[in-house]
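The structure follows.
Only a single protein chain was left out; the remaining protein chains are all shown in position.
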Amino acid sequence: MVFSVAVAGASGYAGGELLRLLSGHPEFEVRTVTAHSNAGQRLVDVQPQLRSLAHLTLVDTTPENLSGHDAVFVALPHGKSGELTAHLPNDTLVVDCGADHRLENPDDWAAFYGGDYFGSWTYGVPELVTANGKQRDRIVAARRIAAPGCNASTVALALAPGIHAGVIEAQDLVAVLAVGPSGAGKSLKLPNLAAEILGSANPYAVGGTHRHIPEIVQALRWAQSAASTSARDATISFTPVIVPMSRGILATATARLVPGTSAAAVRAAWESAYADEPFVHVLPEGHFPRTADVLGANTALIGLAVDEAAGRVVTITAIDNLVKGTAGAAIQSANIALGLTETLGLTMNGVAP
Amino acid sequence: MVFSVAVAGASGYAGGELLRLLSGHPEFEVRTVTAHSNAGQRLVDVQPQLRSLAHLTLVDTTPENLSGHDAVFVALPHGKSGELTAHLPNDTLVVDCGADHRLENPDDWAAFYGGDYFGSWTYGVPELVTANGKQRDRIVAARRIAAPGCNASTVALALAPGIHAGVIEAQDLVAVLAVGPSGAGKSLKLPNLAAEILGSANPYAVGGTHRHIPEIVQALRWAQSAASTSARDATISFTPVIVPMSRGILATATARLVPGTSAAAVRAAWESAYADEPFVHVLPEGHFPRTADVLGANTALIGLAVDEAAGRVVTITAIDNLVKGTAGAAIQSANIALGLTETLGLTMNGVAP
Amino acid sequence: MVFSVAVAGASGYAGGELLRLLSGHPEFEVRTVTAHSNAGQRLVDVQPQLRSLAHLTLVDTTPENLSGHDAVFVALPHGKSGELTAHLPNDTLVVDCGADHRLENPDDWAAFYGGDYFGSWTYGVPELVTANGKQRDRIVAARRIAAPGCNASTVALALAPGIHAGVIEAQDLVAVLAVGPSGAGKSLKLPNLAAEILGSANPYAVGGTHRHIPEIVQALRWAQSAASTSARDATISFTPVIVPMSRGILATATARLVPGTSAAAVRAAWESAYADEPFVHVLPEGHFPRTADVLGANTALIGLAVDEAAGRVVTITAIDNLVKGTAGAAIQSANIALGLTETLGLTMNGVAP
Partner (left out) sequence: MVFSVAVAGASGYAGGELLRLLSGHPEFEVRTVTAHSNAGQRLVDVQPQLRSLAHLTLVDTTPENLSGHDAVFVALPHGKSGELTAHLPNDTLVVDCGADHRLENPDDWAAFYGGDYFGSWTYGVPELVTANGKQRDRIVAARRIAAPGCNASTVALALAPGIHAGVIEAQDLVAVLAVGPSGAGKSLKLPNLAAEILGSANPYAVGGTHRHIPEIVQALRWAQSAASTSARDATISFTPVIVPMSRGILATATARLVPGTSAAAVRAAWESAYADEPFVHVLPEGHFPRTADVLGANTALIGLAVDEAAGRVVTITAIDNLVKGTAGAAIQSANIALGLTETLGLTMNGVAP
């Protein structure tokens, strides 16, 4: 069976990546692509990399244009999805790549985003360990899925196993991320210009203001178990740094080692969490990932070290922000929700160098 | 039917890209991967992007290890393929990504490469227009194929249609290429260091010394037809410039417009040459390609302009040097030679941004 | 004596570079910096790299604010300088880094820019060989100077010696430039975004439409001498390609070798033209420049090859578009006009790697 698909926000970076992946997916057929200011243009004139979809033309982003599909993928700026998707039938699979439906707590939404709150959907990070099994279990048969924030899912995947197993403390986490500017979308702002970013490393949202922080805390709350050292919410110092690569996130996320924990126990926590996962891999001792290794792939690679002198576990996690961080997570979740093989249309191999 | 495959030179960039593409090919199964100094290592430790091939271990590059496969892909430095492949049975498909078998004329080999000459094989650029149909026709059922030089095939695809149709002159061609450093392989030389290339544009092989020049001239000789303005060999000023992107070639190749030729006739020459090609696309008037549009794809995108004031036709061609320029061309040619669907295992969509 | 200086357009890239160079100039003191939307802000908040000018605050770009200085440097978008500078006294040195006063021929202005034409000023490329000595001679004591277009001066410096000496033909020139995006200024347009440029080579203004073409032709017209092969205007195929480096131009400019000319005569033409120049250097046989070699410097480096087989002379020229291409040329010209040592405040050494 082939499922008919619409993509809302098809002219942005996330929309383009959804379409790149969908175009190679054997069970999805893209019927409709929508846009705002680019409506009326051929898709391939806006997304010239999508040669196989040269037959598609962008139409307006309206409930009418999105209705009548088996699955709708939404890649709009936050605040734009809530009302639009409210018009879609309950049995249509809707996967939102924006932030609108990620946060369970309305206060978090108000504090970090603001505007109307439309409630939370099933969080689309299948591999996340939680107190009650993997998040995958909740995605099965879901019809409303919130694809994760790219930084948030990276850090959550990096740290959840250790918190879940009680080998690291959930308080005083520190994450610093090297990120590519495609995560900012096609926003025409000075800091996004090439001349501002080439040859430079540029921090932003420093000091606890980044919108992905409550999403990380929420995911780590789910990860907490009886073995965790504390039931209190995680606290995290989170700093993203834009570096001159178009895509990719390399997250250095560290946590205090629970005193007395062996390095073997640390490694076992991560390896057991991801042992059977097709898209999350824990690298052997002494190996650490590079973002190039996951370019274009739906893979998260995690390297792990215990720094005894510093009293910290250091995790290094590489993902492609537009794939595993956004569009790939969306399609992986859709595969699960629709009962398809989870890996369909996704690759675990990166385009390197 | 699934064909068993070996890749010689699996630890280099071209070898890695062959394996990335082969890993997603439904009719090929990689059984053997060989290397020189890396033999004995797990493939994934040398090519950490190839997660789906984590079960493979590199073995020595010997005729014994390469024998017994339906197809052997060779990605070795030039001069290393000739003797090695001489030991393989005649009915084994061998595709060489190195230069050893590209040049028909031993004098060209001696002048630009030197060392033993092992004769030419069928040139693996299916879309090349020749006096007797497409090059594809010669690849059907071939068992020895020479994948092209990345710069050479780019320039040949860019200019052959106009020479074939007699709308541009074959003399006094000028090509300047912006190229990524992955084309130089993993060679440990000072000019290949990141600190030498980041933030800089670096020319090399200036003034007619680049090894791909005789290959271009040879391909354009095949393209010459009764309509061509001259039967003499093409002359070309060819300058590659290394720029700070890992992959990609953007070739600006210009030629003198045959006086009296209309812009429509120019466009028609290229459009008719590539009208039915899955992997070579002529962009509409006023559109020009970027290398990001073809990253990871087996696509060549060609933009075309007639500069009346300068008396030149300007072609802009974008390819991924490791895909359409090397590994993708090899697999596309293998598909043709083995009677498979030509596009199997290859994508026409690029990973952008 | 210290000259008081104002800079109009101080919040842009060219303005920032003028100020970086002026801040280290022993005979200039920056008193006034003007801007449009950024007026009222501290300069260092808009140009955080200019720590030594932290005492300056941006004021509106008005004739009043610019008056009362010995020298005024203007770095505004084209079309903005003509009327503004008309209000400045005739004995104030005004150097315009925009295009408004570069072209002698109103028809060229109309064809490539449009809008009101305010006449041409002395062209600020001191090293340019002309039929009547160096352009430097015209800059001495000038009070209105048009700093050159960065691409135009690069190509003019690259080719003028050969045309002047009659060793290359002025017709059928071909120039392809790898250029950094800072040349486009802080313009908030999609093609200038980092995600569009990182990892890619992007052509623009293909096919004879770039605004620097008439400026090149004009400069080469001045260079033509009795020795030149033709008195007709130069014709040039000119293609710029944006590559992922913040600054720099690497121009590959080729010309047909006049038949019968020796390689030694070619080299002699360039070496004699630039023998005594502090900022333009012809590299030895077999050496070619990289843009990193001139980063931040007021230097143009030129490499030269004769490609006998192609019948072309190949020149490779590297400059920093914001220094030798814009701000450095402006200050060098100002030094000359004011009777100062020509090299004051300028370095010939690049910041590499």
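Order as written gives the chain letters A, B and C; numbering starts at 1 within each chain.
Keep in mind that, in the parts below, a contact is a pair of C-beta atoms (placed from the backbone, for glycine too) under 8 Å apart; a residue touches a chain by one contact, two chains touch by 3 or more.
Being a predicted model, the structure only gives us computed values, none of them experimental.
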Since one chain is left out of the picture, which of the remaining chains does it touch in the full complex?
A, B, C
May I ask which residue of A:S246, A:T299, A:T326 or A:T347 touches the chain that does not appear here?
A:S246
Hey, which of A:G119, A:G208 or A:G339 is the one touching the hidden chain?
A:G208
For chain A, which positions touch the chain that isn't shown here?
172-174, 176, 178, 195-196, 198-204, 206-208, 235-239, 241, 243-248, 250, 252, 254, 256, 288-293, 295, 303, 305-312, 314, 316, 318, 352-353
Where the missing chain touches chain C, by residue:
13, 16, 20, 23-24, 45, 47-53, 182, 198-199, 246-247, 281, 283, 287, 289-290, 292-297, 299, 301, 347-353
Footprint left on chain B by the chain that the document does not show:
13, 180-182, 184, 186, 188-190, 192-200, 244-246
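We adopt the following convention: only the chains that are shown with their structure count from here on.
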Going by the contact definition up top, give me the pair of chains with the most C-beta pairs touching.
B-C
Using Cα averages as centroids, what's the distance between chain A and chain C in whole Å?
45
If you average the CA atoms of chain B and of chain C, how far apart do the two points sit, in angstrom?
37
Residue list for chain C, restricted to those that touch at least two other chains:
195-196, 198-200, 244-246
